[in-house]
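Note that this complex is displayed minus one protein chain, with the remaining chains in position.
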Amino acid sequence: MINTLDQIFVLLKHWIVGLLPGSLGAFVGILLSVAAIVAVFPGLFALTTVLERKGLGRMQNRIGPNRTGPYGILQPVADGIKSLTKEDIVPVSADAAVHFLAPLVLVVVVFMGFSVLPMGRNMQLVDMDAGLLFFFAIGASTELSIFMAGWSSRNKYSLLGAMRAVAQMISYEVPLLMSSVAVVMITGSLSLVKIVEAQNQYTWGLPHWYIFTPWGCAAFVMFAIAATAETNRSPFDLPEGESELVAGYFTEYSGFKFALFFLGEYLGMFSMSGLGTTLFLGGWSAPLAVLNSVPSWIWFFSKVMLSICVLIWLRGTLPRLRQDQLMNFAWKFVLPMTLLNLFVAALWRFMGDGLLRWIVCSAILLGAYVVVGRTEMRRKQYGPRSYRYAE
Amino acid sequence: MTIVFWILAALTVAGGLAAVTLRNTVHCALAVTAAFAGLALLFLQLDAQFAGFAQILVYIGAVAILVVFAILLTRGSETAEHGVFSRTWLAGLVIAAAVFAVLGWAVLRSADTLSPEAAAPAVAVKDIGNALVTRYVLPLEIVALLLTAAMVGAVIVAMHEKGDTK
Partner (left out) sequence: MTPLAGYLLVAALVFAIGLAGALTRRNAILVLIGIELMLNAANLNLIAFWRYGAHPEALTGMMFAVFSIAVAAAEAAVGLGLVISIYRHLRTADLDKMNRMKG
C-alpha cells in the first residue's frame, strides 16, 4: 500500500503506456512525463505568487491581496486573465524578431532544466549520466535570452538591466558550479539520481544528507548564495532594481510576454531549489528513517517549497546590494571559499571514517571563514554600508 | 542518415551562414549561437554526451556572452557606414569556396572506404574522468596552465592602463 502510494504516478504512467502498442507507447510515456512537468510547475508558480504576496505583505505590516476569492487565493487567476487580455506592445524601434524570441527561449530553456531532476523515487524524465552537467549547460543558456530581451528593446534601462543580469549570472555561475563539484567529488557521479541514492541512507535513524557534513554545509551556504544571485532574487535583484532601472531587462514587455518572463523567473527559482534539494538536502529521501513511509515526492516538493519560503523571507528582510559589492562578494569571497571547500571535500574523501575528519574539516572551514571575514571587514570591503549623501 | 541529422545540419549551416552575412553585428552573434547549439546537438547525435554539454556550457554560456559584451563595448551594434564586408571580400570568398571544394572532393572520394555503421560506444562520464586524470593528465595540467595564463592575459590586455584618462 505504502509502496503503491509512493510510486502512484509511475504506476499510472506504466498503466497508460501499457494500454498502447509498442512504439506509440514509448512516445506517449515521454509525452506524459513532459505534460506532468509542464502542468505541475506553473501550478506551483501560481501558488507561490500568492504565497509571496501574502507573506511579504505580512512582513511589511500589510495584509496582502485579499479581494479575489477566500483569503485572496484566486489572485493568480485574476492576474493571469489580466495579463492575457492586456495589449501586447512592441516598441517602434525594437528589434521585433529578437524581442519576440527572447521570452520563448527563456521559458523553453528553463523547462528543460526540470528534465533531469529526480522528483521522487523513479520519478525523473531522463536519468542522464551527465545530468548535472546538462543542468548547468541549460542554465547557462538563459543568460543569452536575457541579453536578447534587453538589447532588442532599444531602451537604456533594458540594456543596462540586461548587462547587469548577465554579468551577475556569469560571476555567480562559477561558485555555483564549484560548490556542486564538491558533491560530485564525494558521490563519484554526475547523475542526479545517483547523488540522491547516495544520500538515502540512515545511521541511527538520521539521514546521510550532505548538508550534515562540514564540507556539505559550507557548500550549501555558498550554493544558496550563488543560486539566489543566479535567479536574480533579492538581495541580488539589481538587474531589475525598481528604484534604479524601472524593471530591468523586461521594461518594454507587456501582456503575455511579460507573464512569460515572470513565469521563467519563478521556474528558475524552482529548478534551482530543486537542484539544491537534490544535491544537499537528500532530494526525495525522508528526513528520518521512521518517516520513510511517506511518499518520496511529498518530501521533494515540501523541501522545494521550504526553500522558496526561505527565499521569500530573504526578500522581505535584506536590502539590495550595490553593483560593486555584488562583484567583490562573488570574486573575492564566495569563489575562494568554494575553492577551499573543494580541497576540504577531497580531504574528507581520503581521511576515512572517524571523528578526526570531522574535526579537521570543520576547523579548516571555520578558520578560513573567520580569517577571511575579519581581514576583509577590516579593509572595509564588505563592511556596513556607508551613506555619502543621505545622512 | 536520419532526418534528425539533416535538420540539425541545416540548423548549423543556416546559423553559420547568417552569422557571416547579416549586417547587424548582434544578429550575427545570435546566429552564431544557433550554429553552436546545432553543433552541440550534432555531438549528442554522435553519442558524445559529455562533449556536447561542454560545448553548450562553454560556447553558449561563455563565448557567446563574451562576444555580445565585446560588441556592445566596441559600439559594434551600429552598422558601419562603408558596408560590412572588407575590400578583399572576393578573394576571401574564392579561397573559402576552394577550400570547401577540396574538402568535399576528398570526403566524397573516400566515402566508400569510410566505415559505414558502427555500434554506439558505451562511454560513461566516469570513463572520461578516469582518462583525464590517468592517460591525459599532462594535457589536462597544460590546459589548466593555459587557461590561467589566458585569464590573466585577457584581464591585463583589456584593463584600463593606469593614468589613462579614458
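Letters A and B mark the chains in the order given here, with residues in each chain numbered from 1 onward.
By our rule, a contact is a pair of C-beta atoms (placed from the backbone, for glycine too) under 8 Å apart; a residue touches a chain by one contact, two chains touch by 3 or more.
Just so you know, these numbers come straight off a predicted model, no measurement behind them.
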Displayed chains that the missing one touches are B
In terms of residues, what is the contact footprint of the unshown chain on subunit B? 1, 5, 9, 12-13, 16-17, 19-20, 25, 28-29, 32, 35-36, 39, 42-43, 46-48, 50-51, 54-55, 58-59, 62-63, 66-67, 69-71, 73-76, 80, 82-89, 91-93, 95-97, 99-100, 103-104, 107-108, 111, 114-118, 120-121, 123, 127-128, 131-132, 136, 139, 143, 146-147, 149-151, 153-155, 157-158
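Quick note on the criterion: only the chains that are shown with their structure count from here on.
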Whole-Å gap between the CA centroids of subunit A and subunit B: 29
Show which residues of subunit A lie in contact with subunit B when the two form their complex. 98, 128-130, 133-134, 136-141, 143-144, 147-148, 151, 159, 163, 166, 170, 173, 188-190
Parts of subunit B lying in touch with subunit A, wherever the complex brings them together: 26-27, 30, 33, 49-50, 53-54, 56-57, 60-62, 64-65, 68-69, 72, 77, 124-126
